[in-house]
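Other chains of the complex are left out, but the ones given are in their true place.
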Amino acid sequence: MSLNTFGHLFRVTTWGESHGPALGATVDGVPPSVAIDEAAIQQWLDKRKPGQNKFTTQRREPDAVKILSGVFEGRTTGTSVQLMIENTDQRSKDYGDIAQKFRPGHADITYFQKYGLRDYRGGGRSSARETAARVAAGGLARAALAHLAPGIEVQGYMVQMGPKGIDRSRFDRAQIDQNPFWTPDAVAAEDWADYLDQLRKDGNSVGAIIEVVARGVPAGLGAPVYGKLDTDIAAAMMSINAVKAVEIGDGFASAALTGVENADEIRMGPDGPVYSSNHAGGILGGISTGQEIVCRFAVKPTSSILTPRKTITVTGEETEIVTKGRHDPCVGIRAVPVGEAMMACVILDHLLLHRGQVGDAGGVIG
Amino acid sequence: MSLNTFGHLFRVTTWGESHGPALGATVDGVPPSVAIDEAAIQQWLDKRKPGQNKFTTQRREPDAVKILSGVFEGRTTGTSVQLMIENTDQRSKDYGDIAQKFRPGHADITYFQKYGLRDYRGGGRSSARETAARVAAGGLARAALAHLAPGIEVQGYMVQMGPKGIDRSRFDRAQIDQNPFWTPDAVAAEDWADYLDQLRKDGNSVGAIIEVVARGVPAGLGAPVYGKLDTDIAAAMMSINAVKAVEIGDGFASAALTGVENADEIRMGPDGPVYSSNHAGGILGGISTGQEIVCRFAVKPTSSILTPRKTITVTGEETEIVTKGRHDPCVGIRAVPVGEAMMACVILDHLLLHRGQVGDAGGVIG
Amino acid sequence: MSLNTFGHLFRVTTWGESHGPALGATVDGVPPSVAIDEAAIQQWLDKRKPGQNKFTTQRREPDAVKILSGVFEGRTTGTSVQLMIENTDQRSKDYGDIAQKFRPGHADITYFQKYGLRDYRGGGRSSARETAARVAAGGLARAALAHLAPGIEVQGYMVQMGPKGIDRSRFDRAQIDQNPFWTPDAVAAEDWADYLDQLRKDGNSVGAIIEVVARGVPAGLGAPVYGKLDTDIAAAMMSINAVKAVEIGDGFASAALTGVENADEIRMGPDGPVYSSNHAGGILGGISTGQEIVCRFAVKPTSSILTPRKTITVTGEETEIVTKGRHDPCVGIRAVPVGEAMMACVILDHLLLHRGQVGDAGGVIG
């Protein structure tokens, strides 16, 4: 991952600020002949976009994607694809009063310290608006996966909001698209709705934990030692705005396990190896096992809240700040489609990387 | 990070298997004129090496590093540096009986599935022996940091062994080098010693959580959006053998916080901004704030244990396996110097990257 | 250089086809605070654009560039910059009849063989239209150079058209902008005008040799062994459409020299080393000497001519083809601003790379 590009072969470079004319993703290394059109990508942006339920930002953006290159007669040509989304609802005056102040918990101060200047409107490049470009790229990745490896599925869902986790005994995949939180626990969805309503009225916010799984991924993907699949997944999720933690499989809980408890034993099935458990989260030694790949990441609460916070100005004077205007009581909600998009991009990238380095010379057992 | 190389400008490529003649690190992009010799690197390897206390592997390797290029008259020349460590104590017969079986929880099976063959001796390339090369590279990185930015310190320590965490109220930095676990809690050190003794007799193993901090890092390091400092730190730690989770600052705990609780307020000090707290772990928007950078990672328990485990052979027959020979009851212990080495490499890399893209055009407040 | 991106730190990714809605350049690693606006880039596109004199393609494109990101209040922010140029004058029907045939000398056949499909309109991605994106990126690079290293100048000019070379004894830099060929020899300009007129009437075409120089480049730029300055310049020029050769300094003529004739002797001047000659073209061991960097590249004649050529169809039937419509009798003319743009990008990239790896630790003599 480098500056504004991630990926080894399937490489995505995003561009664009919160209040600029547009944002987008330049996607390179796309396999040719993948059927794609704007609608196929738009569906994923519609899942993410602001203003679609009362729990996410009230900024209303159509997030309409345009494909400007790399596609001819409905199929990718193998050349670089430009996906552009024009900004329409910037509402600059919401931010004008913070040109001089740094919002605590945001990147305002660090962007200034790094670059010597910053586009203060809506956080500029540091805004989560950038994730729309990722979701667009993820839509293209999903189309390529459908073309190359139709059995692969990627799905994300929320497993914790603030301190409130789901009850895994109530886990029902069919519930995920049925509530505003993309959670598989219908009871939690009700509880969280009330909880967030209160937070919103208080002008406060809360964090969340999102789980993203990839199913049907063949064994053998990942490029040890530094291009490991879990390394790239961790980097992908950690790069999302407000993410402070990533884990694979049992994650931090593995630390407390003993070796006897932790190892996933192996048996043979009709189609190959079968594991008795999945503490590993589908990855061993940085390479996929063929099991479900399980990743969780934590999103911190947004720092744009209505409570006054102590801060300083660009010239070093002590002051306070209140973030007026639109804000998200739980930015974690919109991180669900973003996490899915990143997972899709990483899986596709590794399919191509494996194919490039190894071709079909991998080992088959039984 | 790519295949066997990590870093943007300060780039480390490691090579070598557990039972090959040697292993090492090819380090490129080293700043010139850094004073360095073999002893300066050896000290860090001595911290890591096996056989130095009864809690780590009984394999005895001197881990003697040789500098084969890139240094002239005691200073780096700016050209690629080759650091080589010869293996002396492989003891092949300890592993010969597992040429046909895949050890559960290890990368044996996935390496075979990916590449079609594997060096089964000691895990081949997937062995944690590879981390000796990282520690060597980390020693070179530390020397470069001392040359370019003498105020920067990197330190790692264990904060949890198995289910047993330290008591942070007893945190004493001076204790870290005084016990075999590099833990700042002397009481925990005693407790863990007994605990590990029992595990070792049982032929079992346990995981751990390591915390690595970097102090004195100037504000402004990190290359958003995909070369963020926390992204690179997460990737670096996740790439270490047996690591399943990484977090920055409050990490997963941030999810449960509210916006009011989470944001670090800002005041002015004599030398610049001062933060009231450090939930962010020293990084905002992927860029360092100047505060202590705090990272934690979880190491799962080793799967080389004396309890028989169910597995399969290369040809798909169901069988059992017991890992005889030398093994680590807690591989997490030796991950402490490895985590430090990775942190040093990432910090140096970002110092160079920032200097390259921005020079001294960053913003100064007050 | 990789797929659609070139550069180490100052990285340019171009996108867009001849007949797509738009084309552009995503430019990453731009130093912050560089003053830039659309007009500053437009001037370089105006130099390149088609339809501005009777000797270049009669396709009329305004080539109007828009800056969509990475610039705020007239200065670069250090984040990725999107430069977009919309296509307006595609005239698809000029190309429709070659959907089935491969034009000899063009990339039609190889794109089909590589990707399995191709955008046949105007050559799709293989069209020289892509070079407009390079020129836009070059405009941004020039602005950054003016900001960081104001003494650096880049200039390109034609030294040979077809078999007709200039007379270097008539070399007058002031002539370069005064004729349609950007040649420093006014007499040659007259001669070439007549020559090209005849070629155009015959429906034929001719090649050219362009020389690009960079003055005022400090000594020390270049990253041996594989990021050498001449390596990157050669790659940059060779990547331009229709280029078949690149040389530095005396180039191919060096082969015929003896060691006594070839080496540039060194004396001391008031500001540092002074060379008695410049056979090396300003680069030794892949690093700039501080002398004028001299590069020449050859452009082959366009294969879009009115003479019928033997070829085959997509299904393998033998046929003939005549390229109707607009074409360039000498594509080399528009390669002059493209070569300049590439040189500017490479020089800037190396300024940043050197600053990153070495800072100001380079050696000063005298």
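Letters A, B and C mark the chains as written, and numbering starts fresh at 1 in each.
As a convention for this text, contacts are C-beta pairs under 8 Å (C-beta built on N, C-alpha and C of every residue); 3 or more make two chains touch, one makes a residue touch a chain.
Bear in mind the structure is a predicted one, so any value in this text is a computation, not a measurement.
Of the identical protein chains in this complex, 3 are displayed in place, while the full assembly in this structure file contains 4 copies of the same sequence.
Assume only the chains that are shown with their structure count from here on.
A separation of 38 Å divides the Cα centre of chain A from that of chain C. Work out the mean CA point of chain B and of chain C, and you get 45 Å between them. Chain A and chain B, compared by their mean Cα positions, are separated by 26 Å.
Touching two or more other chains at once are residues 224, 357-358, 361 of chain B.
Interface residues of chain C facing chain B in the complex, by the touch rule stated above, are 9, 29, 31-33, 78-79, 148, 224, 352-353, 355-359, 361. By the touch rule above, chain B contacts chain A in their complex via residues 1-6, 8, 14, 102, 104-107, 109-117, 125-126, 130, 160, 162-163, 199, 204-209, 219-228, 230-232, 234-235, 238-239, 241, 244-268, 272-273, 276, 279-281, 283-290, 298-305, 307, 309-312, 314-318, 332, 354, 357-358, 361-366. Interface residues of chain A, counted against chain C in their complex, comprise 3-5, 11, 13-17, 20-24, 26, 28-29, 32-33, 66, 68-70, 72, 75, 77-82, 84, 114-119, 124-125.
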